[in-house]
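Only one protein chain is missing from this complex, and each of the others stays in its spot.
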Amino acid sequence: MTDTTTTPAEQELVARWQKYIHASPYNRELGVLPHAAQPDWFVLKIDYQDFLVGDPKTGVIHGGVITALLDAACGFSIFMKLPELKPMATLDLRMDYLKPATPGRTIFGGAVCYKLTSELAFVRGAAYHDSPDDPFAMAVGIYMFTSGRPVITEKVGGMQ
Amino acid sequence: MTDTTTTPAEQELVARWQKYIHASPYNRELGVLPHAAQPDWFVLKIDYQDFLVGDPKTGVIHGGVITALLDAACGFSIFMKLPELKPMATLDLRMDYLKPATPGRTIFGGAVCYKLTSELAFVRGAAYHDSPDDPFAMAVGIYMFTSGRPVITEKVGGMQ
Amino acid sequence: MTDTTTTPAEQELVARWQKYIHASPYNRELGVLPHAAQPDWFVLKIDYQDFLVGDPKTGVIHGGVITALLDAACGFSIFMKLPELKPMATLDLRMDYLKPATPGRTIFGGAVCYKLTSELAFVRGAAYHDSPDDPFAMAVGIYMFTSGRPVITEKVGGMQ
Partner (left out) sequence: MTDTTTTPAEQELVARWQKYIHASPYNRELGVLPHAAQPDWFVLKIDYQDFLVGDPKTGVIHGGVITALLDAACGFSIFMKLPELKPMATLDLRMDYLKPATPGRTIFGGAVCYKLTSELAFVRGAAYHDSPDDPFAMAVGIYMFTSGRPVITEKVGGMQ
């Protein structure tokens, strides 16, 4: 599974996604940005910033930032598989921390919804610098479609 | 398991812990504060702030904030069981999201290290508003002691 | 949390549960037996048997047996909280292996459903020899109520 460069079509998708990502104040605060959007691999990114650091002696980004990035990527990877947005909530999320993120480097968080039912979405994702084949963290989770109000309510024509 | 009020002894512990918690820029950014410190239940808190919100329509705090809070509480719950600080890293963390946090309310994250070996620490925690018996999120994780440099290097006399 | 001795009332409950447990051929094969049934702690047990061993050099029971025991205990702990049986399925299950089970000893698997909604049950359990306060394995999981046929269809009067 290799990461994709942004084609013009994807740049358009990316431009479209940014307002949805920033509908969440917390994603705005962290500086989460869209990077690429394929049906089977949706990627967000966070540029390195000092206030995101967990350990000031090493400069390594806090694990909670990685989790937030992957949780968001997982959510959007589900949207990529839906004909229209549905409200949903994270049921559970497992994070495996393989090694520290590299201080100073941009963090990419990619995810794919690998199983979708009328009620549930099973997702997995990876956090990396260069390639999802060399991740520093992995995520696995289950999301459930709810009857609440979705975060994003504007109708999005042609999610994919 | 009920939450404890802060006795003078615990207030002293709390005052001591604040500089260790804020050794992490990200914890400072989120506004993580110590709340109570018992050997079997270490509690951090985050007051509600608009920039922590995940869903602007509901005002519910972003799940990534809850994860960061519980990850920190888990780490400190391990310190409560050690005679002296040892460098460690999170191997994995599972978060169960039972219900949304209540908008506007302070979030408490408590944790306990329930199994400790020379190499590993098994932890669990809960995020709640009123009592850990009514949590809105749960955490379970495994941390490993490493040979790296710890986040906190000043010698802490009498961890407990 | 201490384990309970079986009172006459619980012996009756245990006698009632055995046929439900053995409705599953696999539970029969493993030799799963009911041990105690409280609303907040339902306990099954498996006596040590050579064919359950994972490592013949140590005689330690295979981890898959522990998982099957805890999965069953979790399921029944949910039934303890329901007015009547509902079909359900395991969504996910996390097992933490703290130390090996002791060869030769009976294994107890206790569980509690700590959060119940109309759609989901959040459960946790522990596998132990002497006390759930000294577990050798822990389980955390989420079950979902489905529209399929339940394993147990006879009407059970007074589940608790």
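Observations on the structure shown:
Letters A, B and C mark the chains in the order given here, with residues in each chain numbered from 1 onward.
Criterion: contacts are C-beta pairs under 8 Å (C-beta built on N, C-alpha and C of every residue); 3 or more make two chains touch, one makes a residue touch a chain.
Computed from a predicted structure; not experimentally measured.
Partner chains of the missing chain, restricted to those shown and counted over the full complex, are A, B, C. One of C:L52, C:I107 or C:A127 touches the chain omitted from the figure, and that residue is C:L52.
Considering the whole complex, the residue from A:L69, A:M88 or A:I142 that touches the absent chain is A:I142. For subunit B, the residues in touch with the chain missing from this view are 91-92, 94, 119-120, 142, 144.
Within subunit C, the residues in touch with the undisplayed chain are 23-30, 50-58, 61-65, 67-69, 71-72, 89-97, 100, 148-149, 151, 153. Residues touching the missing chain, restricted to subunit A, are 94, 96, 98, 115, 122, 135, 138, 140, 142 (touch as defined at the top).
We adopt the following convention: only the chains that are shown with their structure count from here on.
Same-residue interface: subunit A and subunit C share over half of the residue numbers found at their contact. Averaging C-alpha coordinates per chain places the centre of subunit A 24 Å away from that of subunit B.
Put simply, the C-alpha centre of subunit A and that of subunit C have 36 angstrom between them. Within subunit C, the positions touching two or more other chains are listed as 94, 142.
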